[in-house]
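Heads up: the structure comes next, in structure tokens.
Just one protein chain is left out here, and the rest sit where they should.
Coming up: chain A.
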Amino acid sequence: MGVPFNRNPDGTIAQRAFGGHTRNFGEAPVKRACYAADRTGRVILDTLYGQSVQKGIRVYPELSVMDLVVRDGAVHGVVAYEWATGELHLFHAKAVLVATGGFGKVFKTTSNCFANTGDGAHMVLRHGFPLQDMEFIQFHPTGIHGLGVLISEAARGEGGLLRNRDGERFMERYAPTIKDLAARDVVSRAIMSEIRDGRGIDGRDFVHLDLTHLGKERLEERLSDISSFVRIYLGIDPAAQPIPVHPTCHYMMGGIPTDVDGRVLDAAGYAVPGLYAAGECACVSVHGANRLGCNSLLDLVVFGRRTGRRLLADVAQLPLHEAGGEALDACRERIQRLRERRSGERAAGIRQRMQQEMMERCGVYRTAKGLEEGLDTIRGLQETCRTQLVLDYRGDRYNTDLMEALELESLLGLAEVMLLAAQKRTESRGAHYREDFPERDDANWLCHSLVYRDGAQLRYATKPVSITRFQPKPRVY
């Protein structure tokens, strides 16, 4: 399609090392990640944009989907809100593919966009369909301290090193074979441990990512975006000074359960007619409890394509329903209710409290007590939202105040699911680490979690993991 990947001397696509990419189950790092400088995702997006232009695909760039039209357990379309006019639109559809991405904005420190609020996943949940493995939340080890802006793992792939206040390359202690290139959860926990033990830089809450030995030229050629982020946001030259970093919420392993063709599965494991999901919002479960770097883009490309093909084949048989008036009315009422409230609390304040709470209770380290308290707080905030949430602007044009209020409901709904799933899983696995249950417990917990709504209540269930060629075993580096 024309993605401008970097090249080997023989003209083939170049590959580099990335965290957790190893041969023979952890023996030694290998170069497996295809890349385009340090902006692989952005150029893939640009290439797909070009393809959609070439194929004349119609895009509605500033419409937000507010709800799915669901009838008798099948999906018949969506209701969308137009930013420019404030109008609601009903789309009849034989099939709907949810691809709304992750929801890192549940947390205070995140590498994610402001738009990553999980509307799609929350819509699915609202209609009684389950979300799967929501306790598995990836914290990327190297967010710029204070901002959360990501310093890609490419930095360590190219040879960057983590150091504590003594200048020690501490990953040698935590993962003697693979060191700074251990999987993200291992490195994030190591950083948090260093910080807790007072070995953060100047005893503070960050460590250093050292790229100084890579030299100006290599930084410019392979890590130019990263170098420029550091220059812009920290005013430092990465060739001369180390970068202050702290773990940042980065990726959701969990999401809307699907089969390998993107068909969304209900709580009993049956495909929901007309509903598909792909990308970060979906959980086809190739990443298990902890995604390796680069594998998200791989997941998108592979399962996005499979899902598209399946959908194309299914559309021939799926009926088109002209229904959905009730869904449209319900959305209109939801907006109306918000508009009519004259006093109360604005979205931003509630969101900040949620993000702070989630960071503290549902972050890299978790405990039964913290998760319990977190659930109480989040449920309290949901109640505040229901009874107090107020808009400051009631106009129809580019009303981002309204957009953020609607998104807040998604964020709080998903936060509750994450806390519940994390509370139930009394073991540590992948990115989910319970201080009160630090060991992996295959006898009881080699299973997926499912959380779904039953009336006003959330229900929790588990489902077996299908294991094929690779038996799970402990990770030792």
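Criterion: contacts are C-beta pairs under 8 Å (C-beta built on N, C-alpha and C of every residue); 3 or more make two chains touch, one makes a residue touch a chain; residues count from 1.
Going forward, contacts and distances are computed from a predicted model.
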- Message: Suppose you had to identify the omitted chain by its UniProt name; would it be "succinate dehydrogenase", "Taurine ABC transporter membrane subunit", "NitT/TauT family transport system ATP-binding protein" or "Glycolate oxidase iron-sulfur subunit"?
- Response: "succinate dehydrogenase"
- Item | Hidden partner chain, touching residue among A:Gly50, A:Gly198 or A:Gly215 | A:Gly50
- Task: Using the definition of touch stated at the top, determine which of A:His89, A:Arg346, A:Arg379 or A:Arg459 touches the missing chain.
- Result: A:Arg346
- Task: For the chain that's not shown, point to the residue among A:Phe229, A:Tyr276 or A:Tyr433 touching it.
- Result: A:Phe229
- Note on the structure: The one residue from A:Glu87, A:Asp237 or A:Asp392 touching the chain left out of view is A:Asp392
- Task: For chain A, enumerate the residues touching the unshown chain of the complex.
- Result: 1-2, 4-14, 36-37, 39, 42-43, 46-47, 49-51, 53-54, 84, 113-115, 146-147, 149-150, 221, 224-225, 228-229, 232-235, 346-349, 391-393, 395-401
